[in-house]
Every structure is written in structure tokens, then in C-alpha cells.
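Apart from one protein chain that is not included, each protein chain of the complex appears where it belongs.
And then chain A:
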């Protein structure tokens, strides 16, 4: 019996020792890494005007005189002679690294280039020449370079790479912790202004350029067109998306509402009111009495609704909601007389009778379901619609039926 007791004693002693599993893991995964570059290097790379190039991706659009400007995000601006909207012809590509937005006034094109603001002479729109560069005005574009631990570089592109990670962990079902050892190897003021869409982040009004970033508005005095000067940065709060000028007011679309600023004193915008709505992406267009705001769902804005809101702005200090209409996925919008045009992304392009604001959503005129659209400019000669597949122009003299004039297609991206 002594043997049995000995065994039971040793066995019991062994069994109270908790076991555990050790796991060696080697993981290899694709990831997208930013490539950083200093602005001093980027400034030397700008080659200005080059031969027309195929459009790979569409960004913002702008019309000025008989010219159509299409931004290729982060690369520059495609310039088209649009004398005949039925046959726009590419005349040049303005190579501007880091460009995402633009505005034109008095033959001067203002465009961003990462953190800088550039001014180009458009006297000859086929050959813009650089007039001036204001450095480091959009400092929010700077990204932290974690390798060099500096904040004076921008991300010029991304590379896909394979990263490996080795780690060792211990698993014990009775203990809720893991020990890890990781080895890592647009305006109608004075002058001659261009016209932008409702998705624009740059706008010109009253001799000033207003440029919004995610959280603020940068103000530039452009009265001396050869020497635009940075005036100030106005903090607006997070989620700024679009800016739309109308008469002496700026309507700023944010993902939580619409801000109205008075710019009678152009150098000192004065906040009149804030119209709050649920969180969503929201471009804005306005007329004398009403603002039309589209709210959409999207990964970027985290919205939960897809609607058109009509807001009474007769009293700019107290905007109030008139009516909400259900939409599919409204992006940019444009207003021309009594017709409201709404880009519904992949759901197409729609026009509505807007004379009776209480019934806009119930008064559809036309639905081009196959026309992928993100923004629209009701231009003097044509209705210009931009989408993922390119830029199309329509004759909209007959509001009941848009007539296709031309399309500038996007070149498919090569893998």
C-alpha cells in the first residue's frame, strides 16, 4: 500500500501543475506603406506643362472661359479646350505633384501642391506659367515620418510590401492573458471667376481664395494676382468637406452640418450660423432662399442616411429644415434655375423640378441610371458631369431631356 500512497501523492502533486501551450507564429502579410518625400525635393520635380496625358483617375473639375480643367488627384490638371462641348480637346497637362483642388480668377489658376499654394498665369490657358508659390500654407498635409521621426515630409505614394512578424505566445485556458514577445524585422463677385462643383474645397470670392482642409479654412488675399498672400487660418472644427460661395456668403459643408459665413469683409469671415444634421458626407448648393444639402453614407464620412435636405436660409442666421427627401447615395449636386441635379454615385444621375421645394423629391425629371456620377457643374455651354469613368457633357437646354454631347473617358488602371 505504500507504493499506492507514493504514487497517489506524486500523481496529485503533478496534476495540480497547470499545463500550457506555447505557440511560435511567423506571419507574412501584405501591407501598404507610405513613401515619404521632403517638399524641397518635390518642388524641384515640378516640370509644369507637358503634353496631354490620358486620365487615369478623375478628381475635381473646373471650368474657366472655354477651358475645362480636370484634376488628376495627386498628379496635376488636365486642360481641355471646351469651345465645342461636343468635342473637347486635350491641350495640355499641368504637372503639379500633390494637387487635389483648384480655382480660377482673372486668368490666374490657384492650385495646391501638397503643403504649397501655387498661382499660374492662364493668359494662355494651353501654357500656364507659374507666377508664384506660397510655401507651407497647408501644413496639415504634412505627415509624420516614423522612420526619420520628422514632421516635414509628405506622402508621395504608397508601396505594397510584405512584412514579416515573428512572435511567441503562451496559451493557458485558465489564465486570461497572453504574453507576447514580438520581433519586427466656385461666385459672382467682381472679376472673372471660374466655376467649380459642389464638392470643391477651394473657392474664390471677393478677391480672396478660401481653401478648406479637414478642420480649418485658409484665407488668401489674391488681389495682387501675381503675389497671393496667406492671411490667416480659421479653425472650423473637424469634418470640413466642401465650400460653396453664394453672393457674400460661404456655405461650408461638414460631415455634421452646414456652416454659413458672411464674407462682406472678405478678409474676416464672420460665422452667421451652423445648421446641424446627422453625421454624413454633405455637399451643398444654394440659391437666394434655400440651401440644398445631400447627405450620404460612405466609409469616409460614416453616414447612416442617404437623403436630400432642403434648408430655408432666408434668415441666414437661423437656417431651418424645410423637408427631407430619400435618395440612394447622393454625392455632388448642382442647381440651374428651377432644376436640381443630383449625382447618385453608382446609382446614376438624376434631375428634379426644384420650383416647389416641398415636392422636389417627388418631382423627378430624368434618371440616367447608367451614368456613374460624383459631381456636376451646370456650365454656360453644357452640363458637366464627373464620375469614376470619366467626364461627360450634356446639352441641358431642354430640362426634360439631357442630350449627350461628349465624354472624356478614364484610362483603365493597369495592374
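We adopt the following convention: a residue touches a chain if its C-beta (ideal position, glycine included) is under 8 Å from a C-beta of that chain, and two chains touch if they have at least 3 such contacts; residues count from 1.
To be clear about the criterion, contacts and distances are computed from a predicted model.
Student: What does the UniProt entry say the missing chain is called, choosing from "Glycosyl transferase family 8", "ABC transporter permease", "Outer membrane protein beta-barrel domain-containing protein" or "Isoquinoline 1-oxidoreductase, alpha subunit"?
Tutor: In UniProt, the chain excluded from the picture bears the name "Outer membrane protein beta-barrel domain-containing protein".
Student: Give the residue, chosen from A:21, A:51 or A:288, that touches the chain omitted from the document.
Tutor: Of the candidates A:21, A:51 or A:288, A:21 is in touch with the missing chain.
Student: So which of A:86, A:123, A:161 or A:326 would be touching the chain we can't see?
Tutor: Considering the complete complex, A:161 is the one touching the chain left out.
Student: Just checking the interface: what residues of chain A touch the absent partner chain?
Tutor: So the residues of chain A touching the unseen chain are 3-4, 6-7, 10-11, 14-30, 32, 56, 157-162, 171-174, 413-415.
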